[in-house]
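Only one protein chain is missing; all other protein chains are in place.
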Amino acid sequence: MHALLERLFPICRSITGEGVRQTLSILREYLPALRVHEVPSGTPALDWTVPAEWTIRDAWVKNAAGERVIDFQQHNLHILQYSTPVHGWFSRQELHDHLFSLPEQPELIPYRTSYYQANWGFCLSHQHRETLQDDYYEVCIDSTLDEQGSLTYGELVLPGACEEEVLLSCHCCHPSLANDNLSGLVVAVFLARELARQPRRYTYRFVFGPGTIGSIVWLSRHRDTVGLIRHGLVLTLLGGPGRFTYKQSRRGAAEVDRAVAVVLRETGAPHTVRPWLPYGYDERQYCSPGFNLPVGCLSRTPFGEFAEYHTSADNLEFVRPEQLTESLGLVMNICTALEHNRTYRNLSPYGEPQLGRRGLYKGVGGGQEGADWQMALLWLLNLSDGTHNLLDVAEKAALPFPLLHRAAVALEGAGLLQPIS
Amino acid sequence: MHALLERLFPICRSITGEGVRQTLSILREYLPALRVHEVPSGTPALDWTVPAEWTIRDAWVKNAAGERVIDFQQHNLHILQYSTPVHGWFSRQELHDHLFSLPEQPELIPYRTSYYQANWGFCLSHQHRETLQDDYYEVCIDSTLDEQGSLTYGELVLPGACEEEVLLSCHCCHPSLANDNLSGLVVAVFLARELARQPRRYTYRFVFGPGTIGSIVWLSRHRDTVGLIRHGLVLTLLGGPGRFTYKQSRRGAAEVDRAVAVVLRETGAPHTVRPWLPYGYDERQYCSPGFNLPVGCLSRTPFGEFAEYHTSADNLEFVRPEQLTESLGLVMNICTALEHNRTYRNLSPYGEPQLGRRGLYKGVGGGQEGADWQMALLWLLNLSDGTHNLLDVAEKAALPFPLLHRAAVALEGAGLLQPIS
Partner (left out) sequence: MHALLERLFPICRSITGEGVRQTLSILREYLPALRVHEVPSGTPALDWTVPAEWTIRDAWVKNAAGERVIDFQQHNLHILQYSTPVHGWFSRQELHDHLFSLPEQPELIPYRTSYYQANWGFCLSHQHRETLQDDYYEVCIDSTLDEQGSLTYGELVLPGACEEEVLLSCHCCHPSLANDNLSGLVVAVFLARELARQPRRYTYRFVFGPGTIGSIVWLSRHRDTVGLIRHGLVLTLLGGPGRFTYKQSRRGAAEVDRAVAVVLRETGAPHTVRPWLPYGYDERQYCSPGFNLPVGCLSRTPFGEFAEYHTSADNLEFVRPEQLTESLGLVMNICTALEHNRTYRNLSPYGEPQLGRRGLYKGVGGGQEGADWQMALLWLLNLSDGTHNLLDVAEKAALPFPLLHRAAVALEGAGLLQPIS
């Protein structure tokens, strides 16, 4: 995954433009079935309108000696996203009104945008800014805001046995920031490849689009079919350090909320489950009250809670391959839990069935695994009255979900359980 | 408020009689619309009967030397309330059977009553009692229990936009005790004056009556209309020190219970919310199971939990002006929360509406107020699905109720929210 992330890192993405197209084009090498959609600027989308397409070709500030003292070619973050074109001389004070830096993190370049308010500007380290002491500077931003352009997003559908869907959504609008959100993109790509190789109960839909406006455009084009979404996750910030953090969907106790909690519990590692909050990533749109989809947000340390967030320090060193791998494993386990979470009915509900003559009594050998196996069988038989699914059993029994799934399969094989949903 | 309290303090009130009439007469100087009701002794009221009217003119104990060793003229608390008339000589032991003092608080005169059991007696400090060592004493209580008398209570109605009511009830039967309950009376009077100057959604009804029998009489005369009471508070012990204490209504999660909890939380000061208990003040009657009105009880340190309770130490020094002022502010904020607690519907519920083009995005400037303002807007939009009122939002979002109200007004002004109740 890290190799893919390294290829994507240098591209200057924004909410529209060539950067997103290049990114999706690379993803299609991994996911040939990925479809790329172009939505014309000016198209209404729910309460919003698709913005003009932004192209940035070059941008610099030169001092009186004609030296480039800020140069977009040196770092994608130097340009304020959606800067309008400009060329001319500015006094030091005028220039500084268009500069963004972080006095408390003087070595880092911040990431800033001005999508919906016309402006221009440069981002740079505070150290760098303090060297700009000339009286006048020449500024050039060679950009275009094209009202005839379009917004680009990618979508991949992996059909399953039923038409009910699991939605996996990642924002792909940030330029050279590795954790936010190339990490989410590459985990989603490898998850899709893994799922594509397996039988699937659910249909899986992956959406790669720009933050906010991307999910709004996508929702506006799927208003009639979002009812098929039974579970969903926004994937973001999955490559940095820190514990896994899950933010529940607006529903709070949706199946996906409970599945994530059970799978996180089974990691045995510290993690956090937080209640719904109408601030964050694209779950804000999926969980707006008109849609109220069961979509949560999975990350490691959340946005704004690590020092490298939205700075040049969110780079290729910050995202570690083993953290990506661990994240992919977790998301895969969540999908497996959703796939396997069925409700069973005990076909021999009067008294306990005699497990011994069916070879199920202490059939797996001694030790704690054996004891847990017995308890898994007993809990399943006891709770399979048609009102408890495997997640219910996992929560009540405090047993690992995969063990319960194996036990349910064994009991189904012995004719003692029957799946009813 | 303290000046009014000082005027009321010297009056010898009881559950009937001139003291209550004088008190209500003074209140009418502040609240000309206050109506005073007289209910004849012997009138049936629910399971009770209005008692005879008690008049106390004088009461004393003289020693053999003819000196007044206990003198009602010295302190209203010296007389056991509802003492029957008596005049004669009693042995020391006979006298002591009719004396009430507090051995553990030897300097304080206790407050005692015997409304429904015929008796006579004197209350005095334990130090004082121990000086009474003569063999015989002359006792005189010049009182009347008039079966042709009446019970007096006051009622003030401030009509609102709707006929649904907020009930505010204070007992006014205690003689010279400042915190219990002149504090409640004066806070209620100034609250009424404040509310009278404002537009009101609800109709406000203030009841000033004697404890227990007053609320029973009032309920017996309003059985058919108590259903209009949507919220209610018994106001008592609001002038002493100590944290605010709210006792929930029998319903436990009535709107008033939740409003008080949210407003108390916003004070940032230590406070206590206690569950319903069928013991206390007139909320016992309002919350009897046949009525089960949403009426809680608001006080500072509750009865029986401060040393001055029901003694001569509950005096004008014990009640401090700033504590009355703080209590008035709190009750006013509770009324405001009830007035403003509406349920809204988001008129743009599909995705987040674009706040920027409506001037609402970061429209209030930076800092935490700005951040809270943005969150208030987002929470309101997210939860306004017709099932959450502002208190629900305040609880879930942990944001101040007044901020949420201002944000709701702004969103309504922008055409994004519509009140539906």
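Each chain carries a letter (A and B) given by its place in the written order, and its residues are counted from 1.
Everything below uses one rule, namely that a contact is a pair of C-beta atoms (placed from the backbone, for glycine too) under 8 Å apart; a residue touches a chain by one contact, two chains touch by 3 or more.
Note that this is a predicted model, so its numbers are computed, not measured.
Student: Sort through B:Q93, B:Q117 or B:Q148 and give me the one touching the missing partner chain.
Tutor: With B:Q93, B:Q117 or B:Q148 as choices, the missing chain is touched by B:Q117.
Student: Just name the one of B:I26, B:L46, B:L132 or B:L403 that touches the chain not displayed here.
Tutor: From the options B:I26, B:L46, B:L132 or B:L403, the contact with the absent chain belongs to B:L46.
Student: Decide which residue listed in A:Y137, A:F318, A:W379 or A:F401 touches the omitted chain of the complex.
Tutor: Answering carefully, the residue with contact to the hidden chain is A:W379.
Student: So which of B:R112, B:R205, B:R250 or B:H405 would be touching the chain we can't see?
Tutor: Residue touching the chain left out of view: B:R250.
Student: When the complex is taken as a whole, what residues of chain B touch the one chain not shown?
Tutor: 45-48, 116-117, 212, 215-216, 219-220, 223, 250, 278-279, 284-285, 287-292
Student: Where does chain A touch the missing chain, residue by residue?
Tutor: 346, 348-354, 356-357, 374-375, 378-379, 381-385
Here, only the chains that are shown with their structure count from here on.
Student: Can you compute the centre-to-centre distance for chain A and chain B, using the mean CA position of each chain? Integer Å is fine.
Tutor: The separation of the two C-alpha centroids amounts to 55 Å.
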